[in-house]
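Just one protein chain is left out here, and the rest sit where they should.
Let's turn to subunit A:
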Amino acid sequence: MLHYYILAPFLAAAIFPFIYSDSRRLHAGWFVLPVPVVLFIILLQKLSVLISGDTIMQTVRWIPSLDVNLDFYLDGLSMLFVLLITGIGSLVVFYSIYYLDRTEQLKQFYVYLLLFMGSMLGVVLSDNVFVLYTFWEFTSISSFLLIGFWYKRKRSAYGAQKSMLITVMGGLSLLAGLIILTNITDTTSIRGMIAAQEDILNSGLFIPALLLVMTGAFTKSAQFPFHTWLPDAMEAPTPVSAYLHSATMVKAGLYLTARFSLIFSGTDAFFLLVTGIGLITLCAGSFLAVKQTDLKGVLAYSTISQLGMIMAMLGFGTGGAVLAAIFHIFNHATFKGSLFMVAGIVDHETGTRDIRRLGGLMSLMPVSATLAFIAAFSMAGVPLPILNGFLSKEMFFTASLKISQTTSLASAFADFVPFLAVFGSIFTFVYSMYLVFGTFSGKGNVKDLPKKPHEAPKGMLAAPAILVILVIIIGLMPNLISGSLLAPATEAVTGEKALVHLKFWHGVNIPLYMSLAVVIAGTLLFITLKKWQPLYGRIPSYASADRFYNGLLSVLTNGSKQLTNGYMTGSLRLYTMIILAFLTGAAGWFLWRTGGFAFSTSDLAPVTIPELIIGAVMLIAAIASVFMTHRIAAILVVGVVGYGLSLLFVFFRAPDLALTQLVVETITVGLFLLCFKHLPKLWPLNKTAGEKFFDLIVSLSTGTILTLIAISAHSSKWFDTISHYFVETSYTLGGGKNIVNVILVDMRGLDTLFEITVLGLAAIGIYIMIKLRTKGD
């Protein structure tokens, strides 16, 4: 059945455009909505299977010879993601019905969205690594299409290209890592790899595999330094930002890390890489979020930092940390999804997302404001019993205090990690407050806004309201999902049976002090925000990843352009020189390396004077032809070489050759003379000494190499000639006494046929060249 769930969105995407064009009265989203809703309900029923400790595994053969099959596997971790994808998917589709105008290209929008949904389901359900990779790239492509939805806007195209380049770069690195893992373990199944963990850890390729796989996860989940695509992806329509760039796709990297942590976790390298990058991302993301002036910009950096926090917890690797990570994945999806939707509402109702222009919307949009406040307080981790964000944040603090249990390396850092966690959380608090108070409180110039703001329609408010209600319910009764959803998911990541009981009040302990410190410091910083926010202007621009990305891109394009322009000069002389230099170098190197040069005087014909004289004349003529400055002289000198050759043919007992050469040489010389009447005079070589020198070097070395090859080929004959067969059978089989002619027309007649064709083609070509004139000739 799992296959049908994944297939359903793809099928819907294929059928939907045909259905929709027939009935235009309803918004297209209503046709799409049933798909995620039905999937969500069906999958919700599978929860009972997981609670009882079972998993679901199904296989369909795809490429059995390569061990690539559509193996789908549903365990606690997949379940969490599947429910997020279909659940938030339903809400986003519902929201987009009210958000997107009928004049938009809805058909494309929903086809892309369905493609994305299907591929995301494929990512989290695949057990076969190559199927996983296939769906992984599908999500990159559909995300690219969605970001570039308003393709006429320059920023959209730029953001789409950027996200594509970065995530596909990570995807390819993931593929390399998966291939390494497959080679080590000889299986393509993730569970098979987990079973063969020992082999992977003991393999010399462990570190490269870890790095490559994690690069894939980091790029997808917008971790430092690959986070730079996410803020630019905010050019997408807001439902897309809410769905892809907060709740689902950016968590694919977290899913991958969690999925592979049974293989990698517990090693120093994994801890250092994942926790290190996660903490850097947490701190940098939350710090930079305060700098933003765009609502969605703040949310993008906030997503980056929250993802960093979850990544760091996955890096801790303890049971408590993994539980906190899983819990926070769920919580983040609820509050961040609703915040994006509220940001979309504000944009929709006021016409701007610029915080500097917004303010004082609380009385005009009370419902949106309430939703935003609850979600943002949850994001900030304000210690109230109705906010799920506080629970997971405190679990994060608890986990950060216990990392010394994990690996030896971890204990070395154990003293610093809690401080970094608090630092990141303080700024999280600041930007959360900045976000909601900046938008909804204060005076604000309502008249200056592009639109006259008023409360959004109920349909648009429904989706964020549902998410915020979830925030409160989970905040009040966290154990509602602890046994059914969180425990199986934690179990799938750590491999151990997890007993989960969440409660709001842990007594007065260090994490509580940390939370209080965050709230106090955060409040102080927020109140004084106006005084220190200008400091962001002092951050040197070369320190930004964005600038690095643009610089790298222009270095690559300009560099390759310069490189290509460097050797693709359009000069035949240079190309010939490169070809010949390579030929000479390769042949010479090979001859030298293999000791291929041979010189034997054992089987030589005697040297006779007439032949020597002819040879000498030819040599002189060939050299002289180079220096000829008169055209007739040049033709005649080259003709001397040809006639000399035909004389040599006579001496070497090749009568047919001599005859042909004589005739051909005569015609060629005649042709040259004919043509030269219409051609310019030869002009002096007038080349610089350097050019002459290079010409000389190239021609002499090529000539030398060819001579050496000729001599060694002649000196080392390994087989006797086959010509005695031709001699014996020329008359008996061919019926002719002239052996060369019998070979030409009888034994190897096919050569002759095509040689005639060549002549015919040359003749036709010449005729066309002379006759065919373009205009202006």
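Quick notes
Heads up, the rule we're going with is that a residue touches a chain if its C-beta (ideal position, glycine included) is under 8 Å from a C-beta of that chain, and two chains touch if they have at least 3 such contacts; residues count from 1.
One rule holds for everything that comes next: contacts and distances are computed from a predicted model.
Choosing from "CoA-transferase beta subunit", "Na(+)/H(+) antiporter subunit C", "Electron transfer flavoprotein subunit alpha" or "Methane monooxygenase/ammonia monooxygenase subunit C", the protein name stored in UniProt for the chain missing from the display reads "Na(+)/H(+) antiporter subunit C". Screening A:P208, A:G551 or A:G765 against the full complex identifies A:G765 as the residue touching the chain left out.
From the options A:T523, A:N550 or A:S625, the residue with contact to the unseen chain in the full assembly is A:S625.
Not every partner is drawn; the one left out touches subunit A at residues 570-573, 576-577, 580, 601, 603-608, 611-612, 615, 618-619, 622-623, 625-626, 631, 634-635, 638, 641-642, 645, 648-649, 651-657, 660-661, 664, 667-668, 671-672, 675-676, 678-680, 682-683, 685, 687, 695-696, 698-700, 702-704, 706-707, 710-711, 713-714, 721-723, 726-727, 730-731, 737-740, 743-744, 748, 751-752, 755, 758-759, 761-763, 765-766, 769-770, 777.
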